[in-house]
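Just one protein chain is left out here, and the rest sit where they should.
Letters are used for the chains, namely A, B and C, taken in the order the chains are written, and counting of residues starts over at 1 for each.
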Amino acid sequence: MEPEIKKGILFTAFGSSMPRGEAAITAVRAAVAAAYPDVEVRTAYTSRIIMRKLAREQGRVIDEPAIALAKMAYEGFTDVAALSAHIIPGAEYDDLAAVVKAFRMMGEEAPKAGFRRLCLSPPLLSSYEDFERIAGVMADAYKRETERGAVVLVGHGSSHFADAAYCALQMALWRRSPNFFVGALEGSMSFGDLLPRLGKSGAKKLILAPAMLVAGDHAYNDIAGGEPGSWKSMLEAEGYEVAPALTGWGENEAVRDMILDKLRDVWGEAY
Amino acid sequence: MEPEIKKGILFTAFGSSMPRGEAAITAVRAAVAAAYPDVEVRTAYTSRIIMRKLAREQGRVIDEPAIALAKMAYEGFTDVAALSAHIIPGAEYDDLAAVVKAFRMMGEEAPKAGFRRLCLSPPLLSSYEDFERIAGVMADAYKRETERGAVVLVGHGSSHFADAAYCALQMALWRRSPNFFVGALEGSMSFGDLLPRLGKSGAKKLILAPAMLVAGDHAYNDIAGGEPGSWKSMLEAEGYEVAPALTGWGENEAVRDMILDKLRDVWGEAY
Amino acid sequence: MEPEIKKGILFTAFGSSMPRGEAAITAVRAAVAAAYPDVEVRTAYTSRIIMRKLAREQGRVIDEPAIALAKMAYEGFTDVAALSAHIIPGAEYDDLAAVVKAFRMMGEEAPKAGFRRLCLSPPLLSSYEDFERIAGVMADAYKRETERGAVVLVGHGSSHFADAAYCALQMALWRRSPNFFVGALEGSMSFGDLLPRLGKSGAKKLILAPAMLVAGDHAYNDIAGGEPGSWKSMLEAEGYEVAPALTGWGENEAVRDMILDKLRDVWGEAY
Partner (left out) sequence: MEPEIKKGILFTAFGSSMPRGEAAITAVRAAVAAAYPDVEVRTAYTSRIIMRKLAREQGRVIDEPAIALAKMAYEGFTDVAALSAHIIPGAEYDDLAAVVKAFRMMGEEAPKAGFRRLCLSPPLLSSYEDFERIAGVMADAYKRETERGAVVLVGHGSSHFADAAYCALQMALWRRSPNFFVGALEGSMSFGDLLPRLGKSGAKKLILAPAMLVAGDHAYNDIAGGEPGSWKSMLEAEGYEVAPALTGWGENEAVRDMILDKLRDVWGEAY
C-alpha cells in the first residue's frame, strides 16, 4: 500500500539573529512559498550559534536540518526538497548534504524513517553558469555605480576549497566591469589582497556591499561598521570615500529567481 | 579542539499506551538509569501508532528514534548508546538499526550533525546464548507451574525472518521442560500450530503468559481477554483450564539484567 | 545520455572445493541461466578459504562479490541482480548484503562506479513461507523414508541469530512428519541436543542427509564420514542404523525453483 503523497520543502539557511538579516531570509522563503503554493514550506537554520541565540533571547525555536527532517518523516511527508539558501558549497552546505544523504539512506533501509523522495538543491554559486548569472545580476544592480566608481562586494570567505568561489566571482564580475572588486572576511580574498587590486583601478569612490544572502551582523559590523577594524574604516583610512549598500542578496529578486531555478532543476516544475 | 564529552543513553522500546504496559518499560529504563547514574537516559518509542495515541489522548510527546537522536546531537551529546528494548531482531529493530547507522554516517561526514561515538545494543533474543539464558529465566519463573501443568508463552510473531526466534525459544524451553509451549499472534507459531503440540503433552491446566516486554494491549486483549477470539477463550473452548499470568518480561529482574548486559557489551562498563 | 542497458546476474554462493559440491552449485547456476537466457550470469564465492584453495590447487580464480561487482561496473553492466544462494540470512549473507548496499551507495554518488539498478535476492530460508515451502519439498523428497524411519537433516549452524532457522526448520518439518529431525554442526541444534529428540521417536533406522546447498566437505566428512567424530559414527555408536543420503539441496529441482522465485521477486520476470 503506497502512502498518500505529502510534499514539503525544507528551506535551509545559515540563519540570522538580526531582524534586518531575517528580512532577506523571509523574502527568499516567501518566494519559494509563492512558487509552490500547495506545498508546505518549513525552515531550518544551519548555524547552531544563531539558533541558540534566537532560543535564548527571543524564545524562538528553529530546528536544524536533521531535527526538521526527522519531524517531517514522523509527520508523514513523503516527497521533500531540502533547499539550500547558502551562497557557496562550503562547510555549511557539505554538512547539510551529509544530513540529506543520511536521511536518504535511512529511507532506503527503513522506509518509514525516511522519505519516498528527498532531494537537495545546490547552493547559489555551484557552477560556471552560476558565476556568469550572478555577475549579470550584480552588473544590473550596480550599473550606475560601476560607471562612476568601484563596487566592492565582500563575502564571508572560507578555509574550505569553496573559498575559490570568491575568486571565480571576481573573474566573472571583471567580465562585466573592471570596477567590480571582491573581498572576503576569511580565506584568500582578504583585505590585504584586495587593496593592490583596488589601487590599480584608480577609483576613489567606493560602494561597499555584502556578497551574502543577508545583510546582518557581518554586514553591519565587520563590513560597514564604524569600528576601526571594519572594512569601511580600513578603506577610509586608505583614503577612499566609502558608501555602504547594505542589502543582502536575498533581497534581490533576480537572486531569488536563481535560487528558485535551482530548486526547480532538482525537484521539477510540477511540484 | 575536542568537544567536551557528554554521554547519553537513548532507551528505545516499541512503546505502550496502557499504564500497565508502561510499568514494564519504566522498570527497564529505571534499571538502565541505576546502572549508569551519571548518564542522561532519554526515551524513544518505535511505534508511531502508540506515540500518536499518547500525544492525542494524554498530551504526552515521546519522540521516535531519529528525532530523539537529532535533538541529542543538537544538544551536544558526544557519546550515545541506543538501547533496543525489543525482543527479537525483527522489523522494528531493523528500522532502529538503519536510523542508528544513518546517524553514524552523518557523524562521519558532518561531525557536528552526529556523535563522536554511537552504538546500538542488540535486542533481547539475538543469539543462541540468549535463547538458553531466557529459557533459564523462564524455567526459574515458572518452576512450580511447569511441574503441575503446561505454561504457554505467547509472543508477538512476525512476517520477518526473526519470527524464527519463537521456534528457537520453543526448542530452548523444551531443553528445560517438556511443559513449555510457545505461540505467537502472528507468523508461524500460530494458535493452530500450538494446539497439536499442546495436545500431545496431556496437560489440562495451563498458565498463559505473554512472551513480550510489556503486558499491555496484546496481553490483556488478544492473549487473555474475555472476548471469543482471545487465546484464553480459544484454549478454554478446547477444554483447557487457563490461568493468565499477565506480567511483561520487563517486570522480571533477570530479563532486565540480560538487557543491561547487552548494553554493557557494546558500550562498556566504564560508562 | 542514458547508457545502453546491459543486464547481469551475479550468482553468489559460499563455494565448494570438492567436485561433488560444485555439482550442486553448477546445477543452480544452470537453472538461473536457463531462466534468464539473455542475461550474462557470473559467479562469485563468499568463502575466501575455498577461493584460495581453488586458486592454489586448481589454478581457478573465482572472484569474491566486491571484486566481481567492481569488474561488472567497469565492463558497463547497468542492471545487476546479486543472487544469494545461501541457505540462511547469517554472517555470509550479511556480508554480501553489506557489499551490495555499498555498491548501491557508490552508484548513487558516482554513477559510473555503480549500477543503474542493483538488487539482491534473499537467501533460501528468509521467511515463514520459506520454511513451509522447504518442509513441503523435504516431505516430498523423503516421503517413503519418513514412513519407514527417521530422517535427520544436518545443517551448518551458526553463532549468528540466523541459527534460529534450524529451529524453524524443525518446527516446519514436524508439521509434515514427526519423523523429521534437524541438527546442525554449529549453534544450538547440536548433536547432543538432537539425541533426546530422536530417542523419543523410537526410530532405529535413520536417513542422514545434509541441510546444505552442496554435499561437499561437511557432508562427506563431518556428517557422513567414516571417522569416529562424524554424526554417522556417533549415531551408530548410539545404536542407530544409518544410511547417508548425500545430495545437496542445490541438486533438488524444487529447491532451485525456490531460489529462482526469490530472484524473480526482486528482479522481475521480464529480465
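Points to keep in mind about this one:
Keep in mind that, in the parts below, contacts are C-beta pairs under 8 Å (C-beta built on N, C-alpha and C of every residue); 3 or more make two chains touch, one makes a residue touch a chain.
It should be emphasised that the depicted structure is a prediction, and the values quoted were computed from it without experimental measurement.
From the set C:6, C:20, C:101 or C:175, the residue in touch with the chain omitted from the display is C:101, counting the whole complex.
Note on the undisplayed chain: of the listed residues A:137, A:165 or A:185, the one touching it is A:165.
Interface residues of chain C with the unshown chain, by the touch rule above, are 48, 51, 64-67, 69-71, 73-74, 94-96, 98-99, 101-103, 105-106, 109-110, 112-113. Taking the complete complex into account, residues 89, 125-128, 131-132, 159-165, 167-168, 170-172, 175, 187-189, 193 of chain A touch the chain not shown.
Basically, only the chains that are shown with their structure count from here on.
The central chain of the assembly on a C-alpha centroid basis is B. Of all the chains, the one whose CA centre sits at the greatest distance from that of chain B is A.
Note: centroid distance chain B to chain C, computed from Cα atoms, is 31 Å.
Averaged Cα coordinates give chain A a centre that lies 55 Å from the centre of chain C. In chain B, no position touches at least two other chains.
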